[in-house]
Every structure is written in C-alpha cells, then in structure tokens.
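Up next is subunit A:
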Amino acid sequence: MTAAPLVEVKNVKKFFPFKKGWFRSKQFVKAVDGVSFSIKEGETFGLVGESGCGKSTTGRMIMNLIQPTEGEVWFNGINLTELSPEQLRKKRRDFQMVFQDPYASLNPRLKVSDIIQEPMVIHGIKKEERIHRISELLETVGLHSEYADRYPHEFSGGQRQRIGIARALALNPKLIVADEPVSALDVSIQSQVVNLLQDLQDEFGLTYLFIAHDLSVIEHISHRIGVMYLGKLVEVANKDSLYEKPLHPYTQALISAVPIPNPRLKRERIVLKGDIPSPANPPSGCPFHTRCPKAFNRCKIEVPIMKKVYPDHVVACHLYD
Partner candidate 1 sequence: MSKHLLEINQLKTYFFGDENVVPAVDGVTITINKGETVGIVGESGCGKSVTSLSIMRLLKHTSGKVVDGSISFEGKDLLSLSEREMRKIRGNDIAMIFQEPMTSLNPVHKIGRQIQEAIEWHLKYSKKKSMERTIDMLKLVGIPRAEEIVNEYPYQLSGGMRQRVMIAMAMACEPKLLIADEPTTALDVTIQAQILELMKDLKAKKETAIMLITHDLGVVAEMCDRVVVMYAGKVVEEGDIYTIFENPKHPYTRGLLKSTPKLHEKRDRLGSIPGNVPSPANLPKGCKFAPRCSQVMEACLEQEPVLKKLNDGQCRCWLYQSDSEKEGVKNDSSSLS
Partner candidate 2 sequence: GSKGASGSKEGSGTSVKKKGKDITIAVQSNFISMDPQDTNDTQGYSAQKTMMEGLLGFDKNMKVIPVLAKSYKVSDDAKEFTFYLRKGIKFQDGTPFNAEAVKVNIDRVSNPANKLKRYSLFSLVKETKVINDYTVEVILKKPFGAMINNFAHPAGMMMSPKAIKKYGKDIGRHPVGTGPYEFVDWKQGDHLTVKKNPHYWRKGYPKLNSITFKPVPENGSRIDMLKTGEADFIYPVPTEEAKKINGKNGIEMISKPSIVVDYMSMNTMKKPFNNLKVRQAINYAINKPAFLKVVLNGYGQPLDSVLAPQVQFYSKQNVYKYDPEKAKKLLKEAGYGDGFTATLWGDNNSQAMKAMQFIQQQLGLVNIKVKVTPMESGTMDNKIWSVQNPKDADIQLYYGGWSPSTGDADWGIRPLLGGESFPPNSYNTAYYKNDKVDQLINQALQTADPKVRGEAYKKAQADIWKDAPWAFLATANTMFAKQSYLKGIYLLPDGSLDVNQAEIKN
C-alpha cells in the first residue's frame, strides 16, 4: 500500500467550448478546473460531489476518452497523455470503465455474451477461454448464464449495469473507473456488487476510482475520498477522518443530507441555499461561497488552496488558515 501511486492526476482541466448564437464568441464550460489527486495500487478512491461538478469528466479523462485541456494523467509511471494512439490502445486493457448510464452504454444490437466478450476479443483472448469466462463473469455479477443469449433491452436497469460491470471485469484490469456503478441498482444487488468489488479488490489487488453520490456506499467501499465542487476538489481525506470530522462546509452539508433508513430519526440538516453556479461562469474566489453558510469576505475574493489540516486530510477552505 505504500508503493508508488498507480494513478496520478496532475492538475487536469477540461474546458468544453460552447457557443450561443451565430456571432457570439466562444465560451467555455469549465467542467474540470485543476484537479490533482493520486490513487495507490489496491486502493479505492471515492469521488463524490454534486451532479455536474465534473466527476464523470474527471473519470473520462483518466480513461483518456477525452483529452484534458491541460494537465497530465499518469498511470503506472507512464504519462498517458503522451502515448501514441496505438500504445494507448494496448494500455487500455489495464484500466476499464463502468458507465453511469446502463442503458446507453450497451450496444443494443449485440447479445450479452458478445458485449462481455468484446474487450476480450479486442485484446486477443482465445475463444475457448472467452466462452468459459463469459459464464464465470455472469455468475460473478449475479446473472443467470442463460442471459448470455439475450439482448440488453430485455433487461431491467439493474441487470444491465451488472452486464456493464462484467464487461469491465473481463480483462482483469488493474484499475476500474466506476462511474456511479451502483446508483441504478437495487439495494440487494448493490450490496452484492459492492461486496463483489471489494472481494475482487482483495483478491486481485484492483484499484478503483469509485464515483458515486451515495455517501453511505462511498463510505463503505472507499479508502480515501475526494469531494468535488464545481470542477474543483475541495476536500480529500481518508475515510474515517472525512466522516468523523468533515472540514469543508460543503462536505458537512453533504453528509448531513444523506437520508437515513430510519423513519423515526429526524436529523438536523444543513440545507444549502441558493442556486448551483454555472460551470460556464463560476463565481470568483471560493466556488462554494455563494451557497456556503460560513462564507466571509475573503471567500469571495481569494481562491482557497489545499491545506493539510490533519494527516491524510487536506481541504481547500479559508476557515482553516
């Protein structure tokens, strides 16, 4: 666990250009605006944050599905952003992705068996082995192996996501970028899958970037957690530290908002006020200051930088200077 990080994200940025009208000049959605973190081998790094804060974009940049506007992504000591397309293609078997949308990420024209086989075919695994592995993978993710002969549209959402996970597991990758892999699953399967992911990690030393918005799942599965807000990381800490003493007001609000499966427990919630700012036009200073219950003057002007407050716990907030 003390080895060099498997993944290192160095100050990546992604600005999507967009235009309004024919004559206006180009503007940018700053989907990700300078994010840095690293994931050690065998570790699960949880990424939480509001919808649209750039989690998926970060994930896709690590997967090299989109080119960062700026910054570098290192994998296993290699700068992925500098690889030739062919080198990158070969490298891809080491990192796989589970997508957020189980409906659109499966080719409707392929059977489940073909979908799961696809990465193996791409990376030249022999047929017998593939056949064998399909049923193994299906069982692994809790699907009947007879489902291999069906098309994705014959499944309900949760079932499809399991197919997606089976596909990602097919090549025994080192890293899996799981973009909200369990949010479409019902609890019993979610727990199976979470357990499964953990088992896989224990057995094969897999490394996860686990994107989710369910803080309880994140808490359960992650070793370290990063909290994102409006394209920026605002707090990174290891699990216990984060949940016991969340530092950033945003993190505090997040944790207080998690619904508790107990009808009698009515908690005090930190309700955030105000609109979520647009990533095309982020506020000056601390991006959270517009909604922050503890904001003061400095927050509007100065962008907070990451500071270590506890060991293994950094935060970008002026409260802790």
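Here, a residue touches a chain if its C-beta (ideal position, glycine included) is under 8 Å from a C-beta of that chain, and two chains touch if they have at least 3 such contacts; residues count from 1.
A quick word on the picks: all candidates are chains of the complex that A comes from, given by their letters.
Nothing here was measured: the structure is a model prediction, and the numbers come from that model.
Peer 1: So which of these touches subunit A in the complex, 1 or 2?
Peer 2: Selected candidate: 1.
Peer 1: Can you list the subunit A residues touching candidate 1 in their complex?
Peer 2: Touching candidate 1 from subunit A are residues 18, 20, 48-53, 56, 100-101, 103-104, 142-144, 146-147, 155-159, 180, 183-192, 194-195, 198, 213-217, 219-220, 243, 253-255, 257-265, 269, 271-272, 275-278, 280-281.
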